[in-house]
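A single protein chain has been removed from this complex, and every other one stays in its place.
We just call them A, B and C in the order they show up, numbering each chain from 1.
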Amino acid sequence: MPETADELARRVAAHMLSREGTGPAWGIAIEEMREGYARLSMTITANMLNGYGTAHGGMIFALADTAFAYACNSRNVSSVVQQASIVFLTAVREGERLTAEASEHGLAGRSGVYSVIVRNTLDAEVAVFQGLSRAIGGTVIAAG
Amino acid sequence: MPETADELARRVAAHMLSREGTGPAWGIAIEEMREGYARLSMTITANMLNGYGTAHGGMIFALADTAFAYACNSRNVSSVVQQASIVFLTAVREGERLTAEASEHGLAGRSGVYSVIVRNTLDAEVAVFQGLSRAIGGTVIAAG
Amino acid sequence: MPETADELARRVAAHMLSREGTGPAWGIAIEEMREGYARLSMTITANMLNGYGTAHGGMIFALADTAFAYACNSRNVSSVVQQASIVFLTAVREGERLTAEASEHGLAGRSGVYSVIVRNTLDAEVAVFQGLSRAIGGTVIAAG
Partner (left out) sequence: MPETADELARRVAAHMLSREGTGPAWGIAIEEMREGYARLSMTITANMLNGYGTAHGGMIFALADTAFAYACNSRNVSSVVQQASIVFLTAVREGERLTAEASEHGLAGRSGVYSVIVRNTLDAEVAVFQGLSRAIGGTVIAAG
């Protein structure tokens, strides 16, 4: 039985996570993967806090950027992040579990645009991210 | 019978368009308005072209920004654009009719985040826009 | 005597402006051109106003985007805008003359990053813009 597009997306993301130095450092978990879509989660720990004692924007960006990377590589075409924009809406405290959901908004040629919404445990929006990817050729993993 | 949220959104957008110097200059048409949502259209004319003979990015941004403004004012709370980011995916020729669809992605306090997707007549994505609004207090029109 | 880099930049910008449908529509004037640098001006007219009676963000973006385009094409390598981000700081009234100054912030391969600062007559910042260009090959004008 051939691999479906969503199964391939899951296999690509699992491979990417297993290769990342940041994956264990940040405690990234894959919640759901589909073609052009990723949902990840991460818990804010003490070493992710800024001087106000809330989650550093860099860590919120890092989670969103990882969800974006898994979504834009989900068709197993190696793609890199060219540009990203993020708006921060709500402060996040230590111990909160964040979820980042990446969806495809547009594709043309080698370019793709994705939005990522980061939510807290109460499902309130913490940050909204938009990213531009560029396919660089080659595959992430061997075809299934 | 009280006015619904979607009726109010339509009334606000119609009022805004009627007051804009740019509305007639650009030929903006309102296709659909709902609470937190706007869909507009505009045809690319000769005085909107750049040196390559395709639609100037400034005009594509202007259409997206207008849809964003109508969506973020749709609850009749005066709001202004603080920041916007746009990715251009496809060139647009003279005579093409563009549609811009603005949706709400996140709200917190006075801030709102909206995405706008601009499509051409063939429904291909031309540009993807993300904007940050700030409510400044007051209403756009008198309550219905 | 060979053409200098700055002379080439001036010639490219003059050519681009002469080909744009938007140039006369918007009243764009070239104030200064150098390699990787552009300074333009534009006066806000009645048909550039939004419903609040101030300059539409789309027109402020359009001026910044034009300065960016002239700067990123200044070496006579055809380049297009891929992405741009803008922050709006101050409202602008009818009759104000805006200046947009584009500078190069980074280059790598086919990509370039430029910032554009838009100021009003009192030299206060009206908007700050950052754009990503991509060289597409070919020249804008014949070599001098």
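Keep this in mind: a contact is a pair of C-beta atoms (placed from the backbone, for glycine too) under 8 Å apart; a residue touches a chain by one contact, two chains touch by 3 or more.
All of these numbers come straight from a predicted model, not from anything done at the bench.
Student: Among C:A29, C:V113 or C:I141, which one is in touch with the chain left out?
Tutor: The single option touching the absent chain is C:V113.
Student: Which of B:T22, B:Q82, B:T99 or B:S115 touches the chain that is not shown?
Tutor: Touches the omitted chain: B:Q82.
Student: With the missing chain put back, which residues of subunit B would touch it? List them for me.
Tutor: Subunit B touches the missing chain through residues 82-83, 85, 111, 132.
Student: What does the interface between subunit A and the hidden chain look like in terms of residue numbers?
Tutor: Against the missing chain, subunit A presents residues 15-17, 19-22, 24-25, 45-53, 56-59, 61-63, 65-66, 69, 80-88, 140.
Student: On subunit C, what residues meet the omitted chain?
Tutor: 83, 85, 87, 89-90, 105-109, 111, 113, 115, 117, 124-125, 127-128, 130, 132
Rule of thumb we're sticking to: only the chains that are shown with their structure count from here on.
Student: Through what angle, to the nearest 5 degrees, does subunit A rotate to match subunit C on its C-alpha atoms?
Tutor: With C-alpha atoms aligned, the rotation comes to 180 degrees.
Student: Based only on mean CA positions, could you tell me how far subunit B sits from subunit C in angstrom?
Tutor: 23
Student: Roughly how many whole angstrom separate the Cα centroids of subunit A and subunit C?
Tutor: Roughly 34 Å separates the two chain centres.
Student: Quick one: which residues in subunit C touch 2 or more of the other chains?
Tutor: 82-83, 85 - these are the residues of subunit C that touch more than one other chain.
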